[in-house]
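Pasting in a structure now, in structure tokens, and then I'll have a few things to ask.
Right after this comes subunit A.
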Amino acid sequence: MIITFDIIILLFVVMCAVAAITVKDLLSAVMILGAYSFFMCLMWTQLGAVDVAFTEASVGAGIGTILFIAAVMKTTRRTRD
Partner candidate 1 sequence: MIISSDDIIIKTIARIFVPFIQLFALYVIMHGHYSPGGGFQGGVILGASLVLLLITHGYEEMRRRVPEGAVILLGSLGLLIYSGIGLTCLLLGGNYLDYSQLSVILHVDPAHARAMGILGIELGVAFAVMAAVCSIFFDISTGGILPEDEK
Partner candidate 2 sequence: MEVTLFIHAADDAFRILEKAKERAVGLLDTATKLTSETRWMEEKKVHAILKGAQETKSGFQNFVATFLMLFGFWALLSGKFDAFHLFLGVVCSLIIAYLSYDLLFANVRVGDVRIIVQRFIGYIPWLIREIVMSNFHVAYLALSPKMPIDPKVITFRTKLESDISWVTLANSITLTPGTITMDIEGREFMVHALDGKVADDLDTGEMEDRVAHIFMEADHIYIQDVLDVSRVFAKLKRGM
Partner candidate 3 sequence: MILEQAPILIVVIPLMSAIVTPLLGWWKRDLCYPWVILSLLFSTLCSVIVLNTVMHDGVIHYYLGGWLPPWGIEYVVDHLNAMMLVLVSGSSLLVAVYSRKSLETELPDRIVYFYTLFLLQVTGFLGIVITGDLFNLFVFLEIAALSGYALIATGEDGAPLASFRYLILGTVGACFYLLGVGYLYMITGSLNMADLAEILPGLYDSKVVLVAFSFFMVGIALKMALFPLHMWLPDAYTKAPSVASALIAPLMTKIAVYVMIRIMFTVFRPYFSIELLPVTKIMLYAGIMAIFVGAVMALAQKDFKRMLCYVVIAEVGYMVGGVGIANAVAIKGAILHIMNDVVMTLGLFAVAGILTYKMKNHEIVAFKHIFKKMPFTMAAFLVVALSVIGVPPTCGFFSKWYLIQGSVMAGNWTFVVALLFSSLVNIVLFFRIIETGYYDFDPAGSEHTHEENIVVNEAPLSMLIPTFVVAVAIILIGLYNQSILINIIQFAVPKL
């Protein structure tokens, strides 16, 4: 039961990672990266690293995404790859 949960989360993580680097719109890529961080944080809670998960939730999914969005808004959303 727990193992299947793990595997599902890990699959989501990999999917998000692939999507984040292939999507051709930077804002979407950045949002997907936020989702990636969030799934990662779920994964770490599952592995018992609550402190790390808490930090990742506030840093990776929070501040990191905000910084990315600020940067994308400040620059441009378009990209060729």
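Selection criteria: all candidates are chains of the complex that A comes from, given by their letters.
Definition applied: a residue touches a chain if its C-beta (ideal position, glycine included) is under 8 Å from a C-beta of that chain, and two chains touch if they have at least 3 such contacts; residues count from 1.
These numbers come from a predicted model, not from an experiment.
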item: Complex member touching subunit A, one of 1, 2 or 3; value: 1
item: Residue numbers on subunit A that touch candidate 1, as the complex places them; value: 50-51, 53-55, 58-59, 62-63, 66-67, 70-71, 73-74
